[in-house]
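Here the complex is missing a single protein chain, while all its other protein chains stay put.
Presenting chain A:
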Amino acid sequence: MSSEVMGYNAAMGLGLVEEMRRDAEIFVLGQGVATGGWFGAEKGLASEFGLDRVIDCGISEAFEAGLAAGAAIVGMKPVINMGFGDFALIAGDEIYHKLAKWRYMHGLDVPMTAVIIFPIGTMGGAGPEHSSCTEVLGMHFPGLKVVVPSTPEDAKGLMKAALREPNPVLFHSVQGLGWARGEVSTDPEFIVPIGKAATPRQGRDLTIVTYGSMVPRSLEAADTLAGEGIDCEVIDLRSLVPLDWDCVLESVSRTNRAMVVHEAAKTAGPGAEIAAQIQERIFFDLEAPVLRVGGKDFPLPQHSDLEAMSIPSVDAIADTARRLFAI
């Protein structure tokens, strides 16, 4: 199968382009999308698909998300680039009530496709209102699917899956990985199924459950730990809703130790749910408590040095892993 090396945002954009070519019901709307998008994912869309399907709008996130709900309800497939995950909170009613609950509360079992792109996480001094990891909101409010790709190929494959998914998807693109490069399948039928985790590293001693920006850091920590005789398995969840529990539980029941790593704030972050379920479901397989490594429970600082100190480092991940063997 042919592939080509490309950046994460470009790969996400390629997934969008391929799906727009095969489905005339897809349109893209957001701030600056017709001029190429803030982070380059929408480059070339307007010239190929025209301004009817690639639409710039004003600064109006609640409108954008509500418009997505309305268009999706009448059967179109809107893709909204919300600019930043933080802006989910500006459009709370439209995302967590309308997109998530409209069919449920009207008693309708019908398809409804919509993709809301939320760039999340730190990117070097974007500040406390442009750096949050908001993906846990989609786990708490039912009715949405939630994905967080960590590689260019997953960014493409999950975007394509989201546009073929008959349910609204919150698509979290990782700002810190926006320019990361990697091999990407050029097969137009290549998709990454929503709800399926990947295991980029197999190991026997410890399962590191992670996703998004912390996948490369966890892999790096695993390399370090391998030199100390700790053989880590790293699971990249890719989707948080639905979450691939089979993959997680199977791995932990083999390694007997687990930790969860994410950039999102630690308290009540996705790791809290994952750690709790592992302990509820396979407690007697565990040799040690499930530990969590997450972002600090503070707003992300504007200062990029302080920002870097606010999220898990490779060392912090490795240190936590060592603790699991000292218990």
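Please note the rule applied: a contact is a pair of C-beta atoms (placed from the backbone, for glycine too) under 8 Å apart; a residue touches a chain by one contact, two chains touch by 3 or more; residues count from 1.
The rule is short, and it goes like this: contacts and distances are computed from a predicted model.
Enquirer: Just go with whichever of "Permease", "ABC transporter ATP-binding protein", "Acetoin:2,6-dichlorophenolindophenol oxidoreductase subunit alpha" or "Hydrogenase maturation factor HypA" UniProt uses as the name of the absent chain.
Expert: Hidden chain identified via UniProt as "Acetoin:2,6-dichlorophenolindophenol oxidoreductase subunit alpha".
Enquirer: Which of these, A:42, A:94, A:135 or A:244, touches the one chain of the complex that we don't see?
Expert: That would be A:94, which touches the missing chain.
Enquirer: Determine which one of A:73, A:272 or A:314 touches the chain that has been left out.
Expert: Checking each option in A:73, A:272 or A:314, the one touching the absent chain turns out to be A:73.
Enquirer: Residues of chain A in contact with the chain that isn't shown?
Expert: Looking at chain A, the ones touching the missing chain are residues 27, 29, 52-53, 55, 57-58, 60, 62-76, 78, 93-94, 97-98, 102-112, 142-143, 145, 166-167.
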